[in-house]
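Dropping a structure here in structure tokens format, bear with me for questions.
What you see is the complex with one protein chain gone and the rest in place.
The block that comes next holds chain A.
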């Protein structure tokens, strides 16, 4: 008995730690109180990135290399033949002193080709910069088309991703989905990609309670926030997240996000 009592507390602690890490955790309190799940909704880019100078240069070089490797097409062969024929005819006409006007290729075909080229030159593509970009509207999903956008909502005191406490009889993913529809309206349709949380954030008020982030893909619809719980919402890029989120929050979520 005495020897048992003399076991140091540090050793006991280590034993408990080991049992926690390997076996089932002995949680005395209801875990649902400490678990929150948040939806990390991302709008994937609709446009490719603008090419850098180096990429443009390499592209030009690759075009030249491909042309070097290629062979003449049927059309080009025909053109060559016609040009040779024209030359010989003109030479003969000169020798004999006769005025002959020789057509180029098939004129109708040439006209068609010219009209196509004109169409191509006159075509103006839609500018990459959209109206929300110009006006600085953060609530639109049609801003910054070449970046990934993340959905943030504003509570009374801070910006964060839409989150809520664990619901009864639901797993993390189902809870996140339910909370999202509760906070941002049923019109917003998203697709959750995985059941696995991508990041974890411990709340500053109570370190034991944790928020787990689940990634989802934005499909369609607009956000209609629950005005009782939230004040505002925004679609922002990873760079802009820094200005919105608290440093602690940003530190725990940013490694899981792509630029």
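We adopt the following convention: a residue touches a chain if its C-beta (ideal position, glycine included) is under 8 Å from a C-beta of that chain, and two chains touch if they have at least 3 such contacts; residues count from 1.
Basically, contacts and distances are computed from a predicted model.
Hidden from the displayed complex is a chain whose UniProt protein name, among "DNA-directed RNA polymerase III subunit RPC6", "Rab proteins geranylgeranyltransferase component A", "Large ribosomal subunit protein mL40" or "Vacuolar fusion protein CCZ1 homolog", is "Large ribosomal subunit protein mL40". Only one of the listed residues, A:146, A:187, A:226 or A:239, touches the absent chain: A:146. In the complete complex, the hidden chain is touched by one of A:47, A:83 or A:100, namely A:47. Touch with the chain omitted from the figure is made, among A:35, A:93 or A:138, by A:35. Here the missing chain is touched by one residue of A:67, A:121 or A:156, and it is A:67. Only one residue from A:93, A:138 or A:198 touches the chain missing from this view: A:198. Against the chain not shown here, chain A presents residues 20, 24-25, 27, 31, 34-35, 44-48, 54, 57-58, 61, 67-72, 77, 125-128, 130, 145-146, 166, 171-173, 191-200, 202, 210, 212-213, 217, 219, 252, 255-256, 258-259.
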